[in-house]
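With one protein chain removed, the remaining protein chains of the complex are shown where they sit.
Up next, chain A:
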Amino acid sequence: AGASTPPLKIGAGGVAHLCRDLGLDPVDIRVLLLAWLCRAREMCAFTEAELRRGCAALRQAEAPTADGLRAALDARLDAMTVDVAFKDLYRWAFDFGLESGQRTLQLPMATDLWALVFEARPSGVPPLLGAWLTWLQSGASGVKGVSRDTWNMFLTFIDTCGSDLSAYDHNEAWPSLIDDFVEAETDRANQNLLNC
């Protein structure tokens, strides 16, 4: 109350412990889901308030147990059928991945998060994701970080042009990183056609 005690918080070690209890890999999508439901501010750490929030969201506020949490997380993952909810998770993930004080998400973190977050997508992992991540990791893009707008727009891109790149129009307001990717992809596809 009046005393200025620092808020209770578990750090990286505590989080690892929690994951073991839950029987989950730290990079499992359900861990990310938990962090999201907690609205955790930073990676590898949970404050007490955040954990309470998460448990409440999982309806495990009363006497939470590891198994109970685990079951609730599984159920929650399966219940992710609505795109709106996924969009919320997706957008939150950007902030989650940011280092403090930064506005741009570092590329390695961005690729990791992308690889992970789409596992929760109702319509499944998009086929284009692999190509996207490969391209980013090859360094051909020339960027070191991803802006929030690019992150957000990537989901829209997957939803609208994910299955058919020919529908893409670079004269529209797409981020230029995606412009470059589509160009590289179509070049590559054309090359394959030529080589066949």
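In this section, contacts are C-beta pairs under 8 Å (C-beta built on N, C-alpha and C of every residue); 3 or more make two chains touch, one makes a residue touch a chain; residues count from 1.
Assume contacts and distances are computed from a predicted model.
Look at the chain that isn't drawn here: its UniProt entry, checked against "1-aminocyclopropane-1-carboxylate synthase", "glutathione transferase", "Gap junction protein" or "Cullin family profile domain-containing protein", names it "Cullin family profile domain-containing protein".
For the options A:D21, A:E48, A:D74 or A:D149, the residue in contact with the chain missing from this view is A:D149. When the full complex is taken into account, the listed residue touching the unshown chain is A:N171, out of A:S100, A:S138 or A:N171.
If you put the missing chain back, the residues of chain A touching it would be 103-104, 147, 149-150, 152-153, 156, 171-173, 175-176, 179.
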